[in-house]
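Every protein chain except one is present and positioned as in the full complex.
Naming follows writing order (A and B), and every chain is counted from residue 1.
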Amino acid sequence: MPNLNEIQKVLIIGGGPTEIGHETELDSATVQIITEFKKHGVRTLIIDNNPFSVALEEIQPTNMYVQAVTTANVRHIIEKDQPDAILPSLGGLLGIRIAQELIENGDIGRYGITILGMPAATLRQINNPAALNATLKEIHEPVIEAQIVATVDEAMGLVDTIGFPLIVKPVAPRLDTNRTVCENVDDMVTALNQGFQQSRFDQCTLERSVVGYKEIEMVAVRDGAGTAVLISGLENVDPIGIHSGDSIVVAPPQTLNDREYQDLRDVTFRIAAELSIVGVLHLHFALNPDNQHFYVTKIAPYFSRGVALAARTSGYPIALVTGALLLGQRLVDVKLPSRFTKQTAIMEPTIDHVSVRIPLWPFQEVPDADQHLDTVMKAVGSTVGIGRSVEEAMLKSVRSSQFSPRDVLPSVSNLSDGEMIRQLIHPLANRILVLIEALRRGYAPDELSELTKIDNYYFVKLRHLLTIEEQIQSHPLDVDVLQRARYFGFGDGMIARMWQTDTAAIRQLSASAKIMPTYKMIEPTAGEFPEDLSGYYSTFEYENESHPLGDRTALVLGRGGNQLGPNSAAEYFTTEMLKQLKRAGYHTILMNTNPNAVGVAPEFSDKQYVDPIQLGDVLNVIQVEHPDIVIVPGNRHYLTRELGKLDDVNLHVLPPDQETGEPAPEMATIGVSLFVHGQQKIAAGVMDMIAPGMNKALSQVTAFRMPAELPKAKRVNLVEAAKQAVSERQVTGMIQVLFAPKSPDSQQLKVVGVRPTRLTEMAFLSKVTGVNWVRMLTRQHIGTLDDDELAKITIDINSNRVALMNAAFPFRQLHVLNRPGSTDQEVGATIAFGSSEALTLTNLSDTAELDQIINRTI
Amino acid sequence: MAKRYLILEDGSAYAGEGFGAGATTSGEVISNLNLLGYQETITDQIYHNQIIIFAQPAIGNVGINHDSYESILPTAKGMVVRDVTNISTNRLSRLSLDEFLQQHNIPGISGIDTRHLIRKLRDVDGPMKGSIVDVADAHAFDQLNATVLTNRQVDQVATPKPYPNPDTGKNVVVIDFGLKHGILRQLSERRCNVTVLPWTASAKDVLNLDPDGVLLSTGPGSPLDLGAGVLDMIRTVQAEIPLFAIGLGHELFALANGAELTMLPVEYHGSSHPIRRIITNDIIYATQGQGYAVIAKSIDRDRLITTYVDLINGTVQGLRHRDYPAFSVQFFADGAPGPHESRDLFDEFMEAMTARREG
């Protein structure tokens, strides 16, 4: 055991770009681990190439390696900077793989580096499911026995003992792949042939299928002395067969009895001990609801969306605690910030509310993808609803995930019965609405449970919501019914629609009947101790625990769950904006429903409300907090309009509305970004706007190069032309002036449009210029931007350092043909720096390699 | 469902919806912070005459199951919950919570801000009486204030007659103070041939059965009200055969060996506290349910060794006799509900009995 007290420098293997499988939760955990490391005097290095990373903003540039997260690059950093330790668990499964490769090729031994969080043997096993299964079998843990086969004939010999349905998985796949469920020999042969090709050893595993079982997850932390704490269990409402990332998830589990829960807890701790895990461990189980037998199906000793949800729902600071444990502290010695009761780190959380997480899928943006939910994850984000009953939590989460501007749930009443049944068995993205619709048509809970393998309990709860809905409909303006409706999570917008009135009327009626929200703290002791944490959710009960934050407060409305388009950039924007507001002396209040958001960390916001970002809920928060300013994201037009009507709300729209009055040009090849403040116009950069495919339309511009490949003088000219164009218009803030050739063959460029700089490009500009443009824009809005400060900014638009940013797309996971993607299909991006020779545009079109770098999944 | 009220002796009243029995009841109001296991909790005799506030917000989700009883005839005075589901079609369930409570004449009340109550009880100094009533009027409060909490709790829940639970292994006598079935299940798993004796059994009654060991069970109420006889029995028996005591049994074991007890300002029922196992210096979690605690300073170090301690409130959680293989824990080593990691105390008991025979 290395002496962890001597560790002074740690290299974090970053999570890379957002993609299907992980979004900002890794960034969020990274920020908190860095905070904890800093507290212990440890210097953090990080390798990551995600331009929207907040963590990269939190450390000194000299400690930052903006490079693709590859074994070769990590080795270079080790050679150059000689860290004492590396931390793989913030980089998902890729981090684990890289760490193992570094052990295998001798680098870890050669440089005497410690791997934090788990021993080498564990890394090896996590990367080799067959070896892991063997270990688990040895310690008598219930695993689904996987048989390794190298030929179809071998597999045929096993079919009788395993039985269909069975599952085929490649051993040590070159790319991340998924298990294939096979119903018959033909399926199996196809899957095997594909799998042999993907396997590094030309082998596949065959195993029993547990499709239809309950999927339960357990999240625990463990210290080096062997003390372990179970943070939360997570119950997948959808059965095995639907990827946990595509399933509705409830925390804590609602349909397990205590013994089942404790059995899973026991196994979790035994596995953590066997694998000598230090820090966080996330396990998946398949539980047979008929006989309570269960199997371990996944062992993930790294940060993930499950870990994020466990932390969000329990209030237990998993990442902070893990940071301390990784440096050798014991749980009993972990000192948490003063907002926590002293020994919170070593108390096993008790949760007195219910959280429901519902995924968001990208099918609107990628309509040609197969929209069925199966074993391959397709969701790009999620929303969480928290309440004091399953109904309340579920409905809040549905209102955020099936988002409508006026808070009215979409209807699927036009589905034919046949189609509805088909969708019950083969669910699509509107899963939850179809479940409700089936109940509405009179299907009984146990029938539906039979069809969907979803526990009967959830249908009973959903049917209860329908009963309340009927009461609402049949009792217009009845205050008892209103109380009941709000109590169970109905939004003001929903009630207003049913009563054919408006939100204002609902609110007035509520106020006169004193049906007021009571906010409850999200904390891990269920009220046993007086914690002073900053996360709240609403309910309608007796005691309100949330009190105004004080003077000079800013309420920031988040964008909700992650979706395709500029959303991970928007999360970066929101977080940076919160930092600036704080720096400007504001107490910041964030309202958000994204369980993976970075901004909800107390490092960035002083207080957080996890509630639907809908008019009624926002007004409720405003009523409690009386914020001095309210900041609404630019894509929320209805909300902006309604809040704008109120006299006492000082409204700002940030990030800015991406839509402009003038029609967008068809195409552009160059963009000049200017920060416009009064008479000042600061050029932030001149970039190539690259549409990688044949279609050169502006919507296809998803790659950027800065500075643009132009003669220096020409760049200067373009900046002047851009300033001229801006002067002719009433615009302010971060503006992008678009240029395109005067004619198809011409070298001459002309201004074709002016628009607010997109959030993605704003992040890119910040990373490239070293000037935090979000800060500038925020300060401009709140009136703290200083002209002198602005004047001091010098930017070399002719820098010799070349930067590239390339959007990442989810096409491979969605199994749609490889093709250039459009801006509204972006899932994330990568950024790279180099000398102009090293980074040519052709690098960008080398999609095979980029695909490998970018399109990893967990 | 009918509108009902939870009223407290401090004069407060909380409106909710009744479920279970429609009875009007009074009792001491306590909070239970366990994450799951409402059936185990409601059937545990330590809650005799108490009204239980549940921190877990959603109750009733898995109905009533044959293998989650901690006693057959629950005698709690009520359940206070945020949300109840009366479901009986779960895979194991034959009975809904609502029906079960009706059968046992226990009222429940839902729609209560249980988090508020738990926060409130946290700061109360001493037991708080409460009632579940139909009307929260002056009369109801008068009745509540007139209620005297009984101190004959063990008598009311413990078996009056001996009964066997036969098997082929070690002979164990269990003294029933309000026996939690989890204890019997753990002994069954270890093939013990159990004889359950009433708590009034004398040392002679116990030793006449020539047992390999004796187990003092959990139970409700105050250990101070049970008289000297039981302490004499413990002192005699512990010198003869291995002894294992849990919960109320632990408190009696402490008293029998000269330690003193204190009444906690707030009863604690939960499983989130880290408990240090002193001998190996490691930490375990276990369900705790206690209104009394052994006063650490009162422990005679020539007679008892402290073996477990709660790291949150500092209470003594385990004792061992210096001269005999006799030991006790305040927490519930059988789990049910709650963590399992202290179950190997039953193995420790088995091994102590083996060592005694072989030694």
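Everything that follows uses one rule, which is that a contact is a pair of C-beta atoms (placed from the backbone, for glycine too) under 8 Å apart; a residue touches a chain by one contact, two chains touch by 3 or more.
Keep this in mind: contacts and distances are computed from a predicted model.
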"Cytochrome bo(3) ubiquinol oxidase subunit 4", "SufE family protein", "Bifunctional protein PyrR" or "Septum site-determining protein MinD" - which is the UniProt name of the missing chain: "Bifunctional protein PyrR"
Field: Which displayed chains the unshown chain touches
entry: B
Among B:Ala23, B:Ile278 or B:Ala296, the residue in touch with the chain that has been omitted: B:Ile278
- line: The one of B:Asp137, B:Glu189, B:Asp225 or B:Asp347 in touch with the missing chain is B:Asp347
- line: The one residue from B:Ala13, B:Leu95, B:Leu264 or B:Ile305 touching the chain left out of view is B:Ile305
Query: At which residues does chain B meet the chain that is not included here?
result: 278-281, 305, 307, 320-325, 344, 347-348, 351-352, 355, 358-359
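The definition used in the following text is that only the chains that are shown with their structure count from here on.
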- prompt: Roughly how many whole angstrom separate the Cα centroids of chain A and chain B?
  reply: 43
Sites on chain A touched by chain B in the complex: 225-227, 229, 252-259, 261-263, 265-266, 269, 289-290, 331-332, 343, 346-354, 388-391, 445-446, 455-457, 460-461, 487, 518, 520, 525-530, 541-543
Field: Partner chain A, residues of chain B touching it in the complex
entry: 14, 31, 33-37, 39-40, 55-58, 61-62, 65, 67-68, 82-83, 85, 87, 89-92, 111, 113-116, 118-119, 122, 270-274, 282-283, 285, 311-312, 335-341
